[in-house]
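The chains shown are only part of the set, and none of them has been moved.
As written, the chain order gives the labels A and B, with residue 1 at the start of each chain.
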Amino acid sequence: MPLSPDQIAEIEAARATPRLTLRAVSEGMESHLYKAYPVLDHGLVRVIDYMGDDAAIVQAARVSYGAGTKHVQNDEGLIRYLMRHWHSTPFEMCEIKLHIKLPVFVARQWIRHRTANVNEYSARYSILDREFYIPEPAQLAAQSVVNNQGRGEVLQGEEAARVLEMLKRDAATSYDHYEEMLSQEGQQGLARELARMNLPMNIYTQWYWKVDLHNLFHFLRLRADSHAQYEIRVYAEEMCRLVKDWVPLAYGAFEDYRMGGATLSAKALAVLKRRLAGEAVDQESSGMSKGEWREFIEVLG
Amino acid sequence: MPLSPDQIAEIEAARATPRLTLRAVSEGMESHLYKAYPVLDHGLVRVIDYMGDDAAIVQAARVSYGAGTKHVQNDEGLIRYLMRHWHSTPFEMCEIKLHIKLPVFVARQWIRHRTANVNEYSARYSILDREFYIPEPAQLAAQSVVNNQGRGEVLQGEEAARVLEMLKRDAATSYDHYEEMLSQEGQQGLARELARMNLPMNIYTQWYWKVDLHNLFHFLRLRADSHAQYEIRVYAEEMCRLVKDWVPLAYGAFEDYRMGGATLSAKALAVLKRRLAGEAVDQESSGMSKGEWREFIEVLG
């Protein structure tokens, strides 16, 4: 997403004048503030504001647990303890506000995470720009044959070309007609709240999205996961990079216990104990269904 | 929205076999259960389930306020008192589950109400039907010249015809290409999670939407309001009709205090007192801005 000179100037102006504050400051995050990190062909992620840092998580935990926590553990140990034991409230004490530009079909998946604050660009009030997501050839994948909600192999040759051509042409035609319907030259011009319905779901929208760190981690666990749709995963991955610089200790604990961890069922634990005791267990003797067994093997081999 | 014979049979089957329950029953709501009430050209509203009735609101209030409430007031008086004094928790004790079929651009507005539970049809997993919202001629309105997010006069003649033609043609073309991209005849077939991005926002989606009565009233106040976009207002109006039969006392209080009421500012109250004392007040002497004054006059003349 090439920024316009105006946008670049606006970002530079916002970064030009640091001010004094008594609040907690995360140096790692200050280095990212306002900068536009490109995602997909026209999307972006920008940090607009944040509240708190690793120390704020520790401080909130110490309100809860009192002086006892001061001696026992260092900050990293305490943060890892909180994450391991699902103590979510200290992580809720950090907050981030992001500016996201994203295709509408991604926005519709994103918004299912309800515990966040959102201000979206209103196509009822204003006119959308002519910007559509057109996948890179490497992302133009066939329907998975094993997973109803996944992708298989990348399309090749003529099929890929046909798809790209259709996506581009339909986007262009829809937008041309959007403009024609809105136009007030020689006609009244259709209401914006109606004209927008002609636009396809790969058009870009944008919003401010504000969320606390606990709910952000929940979002990232689901959306930075390898099973998430590529077009939302790339946003999640960009956000992971930012969060790592913002609250490195919390992010480390998140990586170990959530992203890299796994939840095993009572049945799976029973199988593991049998295997650790030297027994060979297969799907039939495991008590698991074929699907569960396959997922179990993926996790532990 | 003409239902298919299968759908009609399904609804009739669901309504054919009443069962015994010890729970609170609202006869008014039972008469609506499962029935598909058409909205727009292909949309619908259906009640799938509900919890509670007017008496449940009263009962919950009496848990809070104890025996004292038993003598003082009848049910209607108590419900009106609760509504007037913004006691929201007794209304939260009722719950409704609706099946809604609606255009995507309406769904995007709807989902901004976050305090509800949603299961939406997944176009990542399944294939959407060829159904698009095409406005009635009477709804094909120009952009308002006074309100950035509103409609003005209805489009006439050729302009209206051109708009309808564009909406219909682009929907048809987009859907044709959606099918072509998905097709696995002689090609791999694009992943559903990608192909869906070509569809315009007047395509229909559907979901189960579950909400408590307090949050439903909040939704209805905003969306059944005359300033709401027509395409969501018709859903809200249909839901008002259902809620009225479900909890007639609560709905009556809602109509009087919320839908028909108005919130006046401190400035507006001061002006009213002056006017009631016989003074003539105009915008300049009111202390209100022009916009505020115009809205104040709309409310009270």
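Criterion: a contact is a pair of C-beta atoms (placed from the backbone, for glycine too) under 8 Å apart; a residue touches a chain by one contact, two chains touch by 3 or more.
Nothing here was measured: the structure is a model prediction, and the numbers come from that model.
Quick one: how many copies does the complete complex have, if 2 are shown in place?
Oligomeric count for the entire complex in this file: 4 copies.
Keep in mind that, in the parts below, only the chains that are shown with their structure count from here on.
Which chain B residues qualify as touching chain A in the complex?
The touching residues are 103-105, 107-109, 111-112, 114-115, 118, 120, 122, 124-126, 133, 135, 139-144, 148-153, 155, 159, 162-163, 166-167, 170-171, 173-174, 177, 180-182, 184, 187-194, 196-202, 229.
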